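A single protein chain has been removed from this complex, and every other one stays in its place.
Let's look at chain A:
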Amino acid sequence: MSVNQQAHTGPPYGQPQPGYQGYQQPAYGGQPLPAVPQSQYGAYNGPMPGYQQPVPPQGYFPSLGFPSKGSPVSLNSDTSLAPNFIGSLRAPPTSGAPPPASGASLPSGHLAYSQFGHGDVQNGIPASAAPMQRPPASQPFLPGSAPTPVSQTSTFQQYGHPPASVQQLSNHMAGMTIGSTTASAPPPAGLGYGPPTSVPPVSGSFSATGSGLYTPYTASQGPPPTSVSQGLPLAQPPFPGQPISTQRLPTQVPGFAPPPSSTGIGLSSYPPTTGAPRPPTMPGPPLPGQTLAGPPASQPNHVSSPPPPPSTMAGPHPGPPMSGLHGPPPPTHPPQPGYQMQQNGSFGQVRGPQPNYGGAYPGTPNYGSQPGPPPPPKRLDPDSIPSPQLNELPPQQKPRHRIDPDAIPSPIQVIEDDRSNRGSEPFVTGVRGQVPPLVTTNFLVKDQGNASPRYIRCTSYNIPCTSDMAKQSQVPLAAVIKPLATLPPEETLPYLVDHGESGPVRCNRCKAYMCPFMQFIEGGRRFQCCFCSCVTEVPPHYFQHLDHTGKRVDFYDRPELSLGSYEFLATVDYCKNNKFPTPPAFIFMIDVSYNAMKSGLVRLICEELKSLLDYLPREGNMEESAIRVGFVTYNKVLHFYNVKSSLAQPQMMVVSDVADMFVPLLDGFLVNVNESRTVIASLLDQIPEMFADTRETETVFAPVIQAGLEALKAAECAGKLFIFHTSLPIAEAPGKLKNRDDKKLINTDKEKTLFQPQTSFYNNLAKDCVAQGCCVDLFLFPNQYLDVATLGVVTYQTGGSIYKYAYFQLETDQDRFLNDLRRDVQKEVGFDAVMRVRTSTGIRATDFFGAFYMSNTTDVEMAGLDCDKTITVEFKHDDKLSEDSGALLQCALLYTSCAGQRRLRIHNLSLNCCTQLADLYRNCETDTLINYLAKYAYRGVLSSPVKTVRDALINQCAQILACYRKNCASPSSAGQLILPECMKLLPVYLNCVLKSDVLQPGPEVTTDDRAYIRQLVTSMDVAETNVFFYPRLLPLTKADVDSDSLPAAIRNSEERLSKGDIYLLENGLNIFVWVGVNVQQGLIQNLFGVSSFSQISNALSTLPVLENPFSKKVRSIIDMLQVQRSRYMKLIIVKQEDKLEMLFKHFLVEDKSLSGGASYVDFLCHMHKEIRQLLS
């Protein structure tokens, strides 16, 4: 985001820059300009090298480096980020106020903005006079958009463009400074701050704006609003705002400097430049000290929030505009924000410092840090801060309570930026330690020696060399591995390597498999293991000469030498009992109790199976699937079916001895579909008839699994059970359960029991299943509590999937169920799998999360592993790593393919190692981190009270961020919230995790739902957790009916919804279509086929098929989304102000949730507070 913005900003600022140029050039030259490319990452990467070259860069480099990573949105602990940005924005103005403002506005071409900008600028100029600034801010806002927040946003949007320009400005530094000047300028900091602050802020803001239009706007708005609000609300808008802003700016400035790295690259870059220059000015620091101190305390949050946005580009411009905007918002936003703002300001600074200053400009850091820190420490606590602020600018601060949501880091913006920066080029895996594009970005992967990120993603691609560092940073080192991930058609599947009878070549000591990292020595006669350094003879048949570079001549001919992912054909030594496996079997086990019959479920399943059986997974080009099928129905007893092809009619065999389950038949139970087609068809026809009159309501469950297990045992094969189950198994049998649902336990120490299985019986059963390779997929259709926590144990431990359809109704749920079933049956799956992760000496895999069973500490055993299942592996140091050799991972999965072939799939990944924490923070992936944290927390609820888990989560994240703040962003004030660029979304995502149903259930969430979600999440990959925790919200009415693309997503907040629009929200499980009350009738007609809002039925499970572009478009969007997800999502129509809206709002994760979940802004403040406590 920031990158783009920066690019834009470039020109406008360019002008302003001149003044700053001196300073800027180095920094800017390196970053911004080069950065021009836009893509933040790209830019950074680019910058790194590119910049480094430039002389200035060197000096700055470090800073730059930091910045890029550090771009973190730094927030003041207390309040909103926006303020900071604003501040920053303003700051720039101060310095180069006029230019940036103008620049910003100009680029966008929005008059309003420009006006604002001017205003800001003016303010900036006047900056010295705090009031001045604010008024301007307010003024601009007013003019720009309607005073109302909404309008503001819209206006901001307009500004969006400007932001871009702003960014450029920021890049130019001039802009930055200007911004800062304006913002800060007005305030006391005046010049001193102005420069530094201004610069950073600008950059931040600019970058932000630079990216997406809306987003930028929002971002810009965000910041502005906050700032504005703050500003305005604070002392009469102008003063408080200004002061604050100024403060912020100053802070930001420093922050900005860092920001470059963190928030807006541009910013960071600017900052450095600015920083450089500014340092001299130094005034900044003092100002910060003063103003910042005051403001920071109060405003910190704001500041922080703004900074991020700024970083995102919009920041800077918005800043200005924001300020203008702020004017209006302020009213809405009360004082406190103001404080936050200040803090934010500080944060901004922090950021600035972090990246740039940290390394490069000690001076700047000093500015940032010195001034900043002192004040913050004093006012670390928001409360304490307020007072100072209050003293300074009581009125303003109070009004500023609110942080501008647009000013805080926006997931949407980040996603959009990454998409636009990295979506076009293929991701080539040849280089060690590359951070891949985000999961939300569509990109192609070229395997050149490392596994595709589709297979493995890491929390960090740069691993600390020592455990001390790792402990210090608290950043978990984890890899999220999806060994059988489905690849897009453009990418090639892993090659299958057949080494014949001798099997794969392996290291003698650690048994690692041959991979591209193995070093051949002695002319190729031996190779040295890249994991354990042991030297192993090359088997004669594998010998090959080396070329002059030491590579084997057949390097490119052998996948295992040149690719990151490949497969070996396993020899008989890798098979159970030293026998090659037989093809697996699928057993369909259908509940035929009264409930299942009544709902029509059984008939539905039987009908579907008739056709579905033709689509069993098959290997490669095989004509027919090798998988055999079997059928069981059950209620209190089990019915097996003999469907041998030679029979005229199927035979049913009832086993009522559920206490001691066994399989009553051998021959004819598992059959080839084609051979027994008629018998199977006859059976599936008759099952619904046979049980049509059943009155049996009790069911058993464990015996069903046992039956399947026994059947597979008898057939000596692995396989999968598809169990369709409706009720709590209360019939007398092993594994009988009782209803233990008790909501009173929530928030007590006993809450964990709700997630634990009732009895250990199922654990033992699961163990047996795994030993046999019996995977259990569970389809649940409960009408009441059925104890998913217990029923799911076997499924979970065998690598199966659970699907739950509460209150199943044929009309509404059948599509969803059938699609899930189809997908589940058809998807690629391996059986009887064992996975081991080997690592370089120095780290080792210590913990595993996912759906599997472990009988020892290293081998992950899965009865079945399908293409959607993901295992998260955590690594810990047990020794030192070296920067030279880096860290290697090899994930080896031994499994039986669907045709019964035993194979080894190997994924290799090489990571960098670092001795500098900054490198770690620069190469993190927040999405993966969240994946890990969520799984970690979700496992924690089994053993600890939920509150403990939540606190631990918050604490860990606070430590991560505090470590960054402390070690990589030192030069800023402690009051500033500074987030590493790569982790700037950590707070928002973490908040989503904390608010999730498992960790903070609302009253309407059932115990089963929680257990269900818990298990689902545990085997989710990064993309799934990403959208699950931060749902995608798409304004359908904004969709371009003529293009294939999706409308740009918006942030998950009610504020973003317009009454006149229709939105779609998806989280991987559900799709909501939200219809505003004021939506045009035409749209309603087009989409729902009814004439008015009130006629829309929210019982619809699909949208009517209507022949008009809008309907087609919406349906195609939905279809597209459905295809992307591993489960068919339930479509829910939500009308605004309807009952269901409560449910919908639950997913607007940036808002306060009904169950007590904090809003994004509040949480950010909370995080900041935590961080500050850690730092103090």
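The working rule: contacts are C-beta pairs under 8 Å (C-beta built on N, C-alpha and C of every residue); 3 or more make two chains touch, one makes a residue touch a chain; residues count from 1.
Simple rule for what comes next: contacts and distances are computed from a predicted model.
**Student:** So one subunit is absent here. Using its UniProt record, which name fits best from "Protein HIRA", "40S ribosomal protein S8", "Protein transport protein SEC23" or "Phosphoribosyl pyrophosphate synthase-associated protein 2"?
**Tutor:** "Protein transport protein SEC23"
**Student:** Please identify which residue in A:V655, A:A833 or A:C968 touches the non-displayed chain.
**Tutor:** A:V655
**Student:** Can you tell me which of A:F427, A:F640 or A:F848 touches the chain that was removed from the display?
**Tutor:** Considering the complete complex, A:F640 is the one touching the chain left out.
**Student:** Please pick, from A:Q686, A:Q784 or A:T948, the residue that touches the omitted chain in the full complex.
**Tutor:** A:Q686
**Student:** Just one of A:D498, A:D614, A:D667 or A:E1054 touches the chain that is missing; which is it?
**Tutor:** Only one of A:D498, A:D614, A:D667 or A:E1054 touches the chain omitted from view, namely A:D667.
**Student:** Name every residue on chain A in touch with the hidden partner chain.
**Tutor:** Counting over the whole complex, chain A touches the hidden chain at residues 637, 639-640, 647, 649-657, 660, 662, 664-668, 682-683, 686, 690.
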